[in-house]
Structure formats: structure tokens, C-alpha cells
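One protein chain is absent from this view; the other protein chains keep their places.
What follows is chain A.
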Amino acid sequence: MSDISADTLATDRSSAPPKRRIKWSTVVDHSVLIVGSLFMLLPLVVLIQMSSVPDVEVIKTGPSLQIGDQLDDNFNKAMFQASGFSGENTGTSMLINSFILGIGFAVGKIIIGMMAAYAIVYFRLRFATLAFWIIFTTLLLPLEVRILPSYEVVQSLGMLNTYQGLIVPLIASATATFFFRQFFRSVPEELVEAARIDGAGPVKFFIDILVPLSQTMIAAMFIIMFVFGWNQYLWPTMITTDEDMFTLVRGIKQITQDLEGTNIPEYGRANLLAIIAIIPPVFVVIFFQSWFVKGLTESDK
């Protein structure tokens, strides 16, 4: 806000030749932001540096300023060399599983949420309020507090170590439904009336008008849900015991345990797997920043 005062002062004195002065408040602002950014960024730099040098080097000296030439070697190890007992969880297979979980979760949640929200907002239902409450109670209890019985349900349905068992129970919360309900309620009512006068039925209205209208909302929701699904840990840890079903984030547990047991811990491989687990969700968040921020700040309120 001091900038506003600076600006107004500057225009007042515009007749005088502009004199370049260092504004200490601006210096302080930038220093705080730079320190903050470094606090966020430095750990990642350390990981990258460590995965560029041979593992023996890491054990001797730890992180240093030197950038080695082992990056592609370690990358090959991380992506194609399997660890564990069955030898099936290479980085590639974990990466594929992570994408299946992230995308499957996001798409499933959005489709089911939009359908339910459409039914609640646009139809006259006798039990609409009841349905509303049944659905929105789920916002209150996160999966973590009912994890054990949920596991038992999935087990009794024979869905352990399957993608359905991984994805569907995570969808059982109403965040997307709530989000789309809020949005649909802000859509002008005239649209429905116009559509009805033109003879469009509910299905046509939904597909031809409401879905195109919600494009930005769908994109925002997709980003948030993709990151949320990708980053799931506790649930995949319980549901997947087959190593070829591991996701990258689930595999982190394996990776840390691998570091414990061996003589020369494979820091290069472990760090690269962690970096690979970070990159896709971070890229999505950075490249679709404005949608993501919009979705985040509007959905949770």
C-alpha cells in the first residue's frame, strides 16, 4: 500500500526531474519474498543436486554445490529398474498408476458431482432436501477417520488391488457436488426458461447449454481433483499390496525403506522418484494457475 502513496507523490512532483531513490520499504518487501521463495525452493534444488552425483559421493559428503553427470543414469534406474520383491514396480509403472488414479478420480468425481448437482438444482423433487443433506453430510468426515471400516468394505467386495477399489471410495465425498451446485445456482434462470420455450428437454439443456457454460469450472475442478487424487497416500497404502499397483506417492514408503536396508543407499534413484512424483501435479498447478486459484478459492467457501 505504500506504493500508492509513492505513486501519488511521484505524480505531484512530476515537474521536477525524476530522481532515482532506493525505497527501503520496497527493498524489505522483496527481501521477505525472496527469503520465502528460497525457503520453498531450496529443498527441491538439494534433491536435484543429489540425484546428479554418484550415490557414493552422497554418502561421503551429502548435498554439495557440485552438479554431477549422473542425472540420466539415475533417471534410467528410477524409471526402469524395479525394486521390491516381485520386481514389478518400476518408476514407469508407478507413474502410469499415478496418472490412472489422478485422472480417474478427477473425471469420476466431476461426472458424478455434476449429475447430482444438476438433479438437485434444476428439478422439483419431493425428497430434494433429504438428498441434499444425505450428500452434504459426507463433507464433514474425511476418509481418514473411517479408514478401517472402509477398508473392510472394499475387501469384502473383492476390490483390493484394483483400480476401482482405489478410485471409487475416494469419490464418496461431496466436494464436487457442492462446488457445481454453487455454480449452477449462479447461472441465470432465464436460460432454463428460454431453453424450455425452445423445446429443449432436460438432457439437451444439460449437454448443450450447461456443460459448455461450466467449462472453466470443470477445468478448475479437474486441476484440484487431479492433484488431490495424485497425492493420495493412506488409502493407496492400505488398498494396494501388489507392487505393480503402487502409485508414485504410495511407492515413497518403499523408497524410504530401501534407503534403510542397503549398504550403499540409492539416493540418486530415490530422489529422482520423489522428483518425478512432484513434477506432474506441480506443472498442472503452475501452468493452469489462474484456473486453479479460482477453483480453489471459490470452491471451499
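The rule we apply is simple: a residue touches a chain if its C-beta (ideal position, glycine included) is under 8 Å from a C-beta of that chain, and two chains touch if they have at least 3 such contacts; residues count from 1.
We take it that contacts and distances are computed from a predicted model.
Of the names listed as "Ferredoxin-dependent glutamate synthase", "D-glycerate dehydrogenase", "sn-glycerol-3-phosphate transport system permease protein UgpA" or "Glutamyl-tRNA(Gln) amidotransferase subunit A", the one that matches the UniProt record for the absent chain is "sn-glycerol-3-phosphate transport system permease protein UgpA".
Among the residues A:Y118, A:F179 or A:W291, only A:Y118 touches the chain that is left out of the figure.
Touch with the hidden chain on the side of chain A covers residues 1-5, 25-26, 29-30, 32-33, 36-37, 39-44, 46-47, 50, 58, 61-63, 112-113, 115-116, 118-125, 128, 131, 134-135, 138-142, 144-150, 152-154, 157, 168-169, 171-174, 177, 185, 189, 192-193, 196, 201-203, 205, 227, 230-234, 237-238, 249, 252-253, 255-257, 260, 267, 270-271, 274, 277-278, 281-282, 284-286, 289, 293, 296-297, 300-301.
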